[in-house]
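One protein chain is absent from this view; the other protein chains keep their places.
Chain lettering (A and B) follows the sequence in which the chains are written, and residue indices restart at 1 in each chain.
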Amino acid sequence: MTTTHGPLGVMEGATSGNQMVLSMGPQHPSTHGVLQVLTEIEGEVITKADPEIGYLHTGIEKSAENLFWSQASTVIERMDYLSPLTNAMCYVLGVEKLLGITDRIPERAQQLRVLLCELSRIASHCVWLGTGGIDLGAISPFFYAFDMRENILDLFEASGGARMHPNYLRVGGLRDDIPHGFLDRLDDLIKKFPGRMRELRRLLQNNPIVQDRMIDVAVLEPEEALAWNVSGPVLRGSGIAYDVRKAFPYSGYEKYEFDVPTRTEGDAYARFLVRLDEMDEAMRIVAQVRKQLVQGPVMIDDTKVAPPPKEAIALSMEALIHHFKIVSEGFRVPPGDVYQAVEGPRGELGYYIVSNGENRPWRVRTRPPSMYNLQVLKKLAIGELIADMVVCIGSLDPVFGEVDR
Amino acid sequence: MEVNAGQQFLLAKLDDVARWAQASSVWPLTMGLACCAIEMMSVTAPEYDIARLGSEVFRASPRQADLMIVSGRVAQKMGPVIRRLYDQMADPKWVISMGACASSGGVFDNYAIVQGVDTIVPVDVYVPGCPPTPDGLLYAVNLIQQQIRQGGRGGVLARA
Partner (left out) sequence: MPPSPQAPPLGNRALDPTAVRPAIDDALIERIEPSALRSRLQALRGDGFTVLLDIGGVDYLDRKPRFDVVYHLLKLPATVASVAAIGTPVRMRVLCGIDDGIALPTVSDIWPSANWAEREVYDLFGITFEGHPDLRRIQMPADWEGHPLRKDYPLRGPGLEKTPRPDFALKSNVLAGTPPSGKTAAALARQIAKIRGQSS
């Protein structure tokens, strides 16, 4: 029994002469981030896979305990960095539940939140598609997918001020209304999206190489999927149509018509098709929101939570004082705990938020979908070829900001 | 550099030619850590296109790369890995510290993040932003090219 000692860990293994211990190290072009998979292979077949995480542990949860409620969303947004608005959405929904103001959020704010979260989902799936193609050796879809993503990032930059991490979703609504020209650009995107999706599908979906590499690889049965606590496209690729937007609707999702794509085969190709269909469904929701968008305020009319408009500060003493209090000490959230979940591109993103009545969170515990999705790699990779490891990881679509936090 | 009109040769200094070649083909290492890595990917995408600056391919192996773009927050576990990769790169090599987290710890002033990757590897260019827009990274690569052409630390006579 040989033991491999590396400076990054110890792996017991390699009982027979044919076995080898291979570290797909933290720096790897295809691990979608900083992941180390300690694999034991016999020839080309993987006999054991042990993912090693923690290479991006940021202490976000501890940082959030030391920031005001409105400041904590800046660090929390940096968890799932491919769809930052989803993190912010889940967090502000949870805090609003603790404050008891969920039914007073203006309708326009709720609709815009849904709009931006669905755009965020499409942008995240664009990255998944592009990098998934590169893992298999197909470089061109990367450029097409990222071009589509640029259009969406332009919209985020126009509304929130930054391409990624705009911190646009605030407790009580949105930071500010969308600018002029946003809706025109959105209409352009909605119009050219089906053509772009057709292009992307034509590039990869029926490609015999992609099908050869993905069909019957990394198969996950429904009972196993639940036991390993996967969610999102990984769970829906195995046949269980659990989507938080349908099961526990939030922010007005019950008003929109959309399907939840599900496949029963449970292999990597099934998850691939599920994600492609999800992009279409997300754009369907975006089009509906665009049509139903109402006029109105985008921030709750509550001076204890939301800073007053800047114009009022010069004219009203109370506005000035409220602004001062909110900026210098933040608002207080009544004590209590809440578990809030949203459907992120990777699965059920949940926050267990505990407040002790102060102006800072006492604890923000994340239920990271990517971490649980990644844990199932221990089981999925066994029996596959070493070349299939990238297909396995790509089909699980982990984001390490979320896995490690 | 002298161009002899009418004759078919030109004279130049070897240093200049070598530096021109190095500056025009700086190949980065795929050192994507966090959110900045996604902006680094956007830099390779058609809208910002780093290939027109010469960074045609991002090499996964440190032996084959010239430039390490530390893009993202450096966790405590990842620090030794970055140092080892830097040591494995062949001279001449340059380092861009992309983003606020790599430059100084960024928004994360806590136990888990190394407060500045320049405590681990020597950095040539710092790029501010959280994350910096791809334009910022392109400007940083431009600055690296200027440094190479002017014969700074990373020129032909490079010392680590």
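As a working rule, contacts are C-beta pairs under 8 Å (C-beta built on N, C-alpha and C of every residue); 3 or more make two chains touch, one makes a residue touch a chain.
Bear in mind that the values here come from a model prediction, so they are computed numbers and not experimental data.
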{"item": "Hidden-chain contact residue, picked from the options B:G32, B:G116 or B:P134", "value": "B:G116"}
{"item": "Residue of A:E40, A:E61 or A:D135 touching the missing chain in the full complex", "value": "A:E61"}
{"item": "Residue touching the undisplayed chain, where the options are A:S140, A:Q205, A:T264 or A:S316", "value": "A:T264"}
{"item": "Sites on subunit B contacted by the missing partner chain, in the whole complex", "value": "76-77, 109-112, 114-116, 118-119, 122-125, 143, 146-147, 150, 152-153"}
{"item": "Residue numbers in subunit A that touch the chain omitted from display", "value": "9, 53-54, 57, 59, 61-63, 66, 97-101, 222-223, 226-229, 238-243, 246-248, 260, 262, 264, 302-305, 332-340, 348, 350, 352, 354-358, 362-363, 365, 367, 371-372, 375, 379, 404-405"}
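FYI, only the chains that are shown with their structure count from here on.
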{"item": "Contact set on subunit B toward subunit A in their complex", "value": "30-35, 37-39, 41-42, 45-47, 58, 60, 62, 72-73, 75-78, 80-81, 85, 107-113, 130-131, 133"}
{"item": "Residue ranges of subunit A in contact with subunit B within the complex", "value": "7-8, 25-29, 33-34, 54-60, 62-63, 74-75, 78, 81-82, 84, 127, 130-131, 142-143, 146-147, 149-150, 153, 163-165, 400-401, 404"}
